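After this line comes chain A, so read on.
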Amino acid sequence: MPESKKKLKLALYWAASCGGCEVAVLDLDEKILTVAELADIVLWPVALDFKYKDVEALADGSVDVCLFNGAIRNSEQLEIAELLRRKSKVMVAFGACACYGGIPALANQFDRESIFARVYGTTPSTVNPGRVLPQTKLPTPQGELHLPTFYNAVYKLDDVVDVDYYIPGCPPPPDLIWTAVEAIVSGKLPPKGATIAGERALCHSCLRKKEEKKVTAFRRVHEVIPDPEKCLLEQGIICSGPVTRDGCGTRCLNANMPCRGCFGPTPEALEHGASMLSAAATMAEGKDEATLAPILDGIVDPLGTFYRFTLADSLLRIRNKALVAGAEEKEGEEAAS
Partner candidate 1 sequence: MTENVTAKGGQGGGPAWEPKVVAIFCNWCSYTGADLAGISRLKYPAGLRIVRVMCSGRVSPAFVLKAFHEGADGVLVGGCHPGDCHYLEGNYKTLKRKLVFERLLEQFGIEKTRFRLEWISGGEGDKFARVANELIKEIEALGPLGSVAERLRQADGLSLRAEGGAGSA
Partner candidate 2 sequence: MEQAEAKAMEVIRQDAFDAAAFLDELASYPSGENIRSCMQCGVCTASCPLSSKMTETPRKIMEMIKTGMRNEVLASDTMWYCASCYACTVRCPQGISMAEVMYALRTIAMKTARNLSTSFYQSFSDTVRRYGRMHESDLMIRFALRTNPLSLLKMGPLGVRMLMKGKMNLMPPSAIRGAKEIARLYDKVAEMEGGA
């Protein structure tokens, strides 16, 4: 790397995510030292003690790159995303959660009330006799404290701020991170909006033997030990390889586990979940409902299966809760009358 260049200003942030993406950065191993050489880190809450006001104090656009991981679940995350967007030249959605909502977005099947009711009420380990729920305001002797608002839905990063690049994965693999770092440092940036991953689907890299896509039963991974040489789909195991971007290095497949889709849809895929659902369903053998229904019932939890990482990027986004509740009420009335 050319020494003459000014050191890059780098920010890393962790919103609604598990923290795996942070660890992935550390997984660069010795290359992390190179990063440290090339860049000044201005914010990295998981590793270094900066304050938000330090960032606020920076001039707008003075941060070169922000690697933002995690989805937007509450008002604090939104605030910081907006702040970092203002301060950064390049905003990178880092990891599946920031790109597509990731695992946290599966909560879009429920709204705030039901999540609180469950978490602070009905889970077996909860002891909460006063039924205290998180509040946004807390009066204290020192004055009123304000806490972030927990949202009804989980959002992906580009829902709330303009994103320049996407690095998918749960977490992104080190080689991809390094490719990105190199591109940023060298200034050889891809067109804005690009996703740093393969253009084709994962099957392109999968070395398993593929024969005929026809199945008579679907199985879940805990039910069988798959043949490691054969296409998992052809063994009746839902694998999102055909719809998911290549670039992860077939990490799951190498471990004899199916692709769950953390790299998100290929550029021309209609929609991550629906496309895979469509393909998987047509594999079932049979021509009438009586034969097909038992086979296809083997695909349990289609939403969780096909949108495991991409619900916040899907066409429907969140569960249509209010109306369903209304309909249930109506049904109840009818039954009662």
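How were these picked? Simply put, all candidates are chains of the complex that A comes from, given by their letters.
Simple rule for what comes next: a residue touches a chain if its C-beta (ideal position, glycine included) is under 8 Å from a C-beta of that chain, and two chains touch if they have at least 3 such contacts; residues count from 1.
Keep in mind the model is a prediction, meaning the values are calculated, not measured.
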Touching candidate for chain A, same complex, options 1 or 2: 1
Complex interface listing, chain A residues touching candidate 1: 78, 100, 109, 111, 149, 151-153, 155-156, 158-162, 265, 269-275, 277-278, 280-282, 284, 286-289, 292-293, 296, 299, 301-303, 306, 312-321, 323-324, 326-327, 330, 333
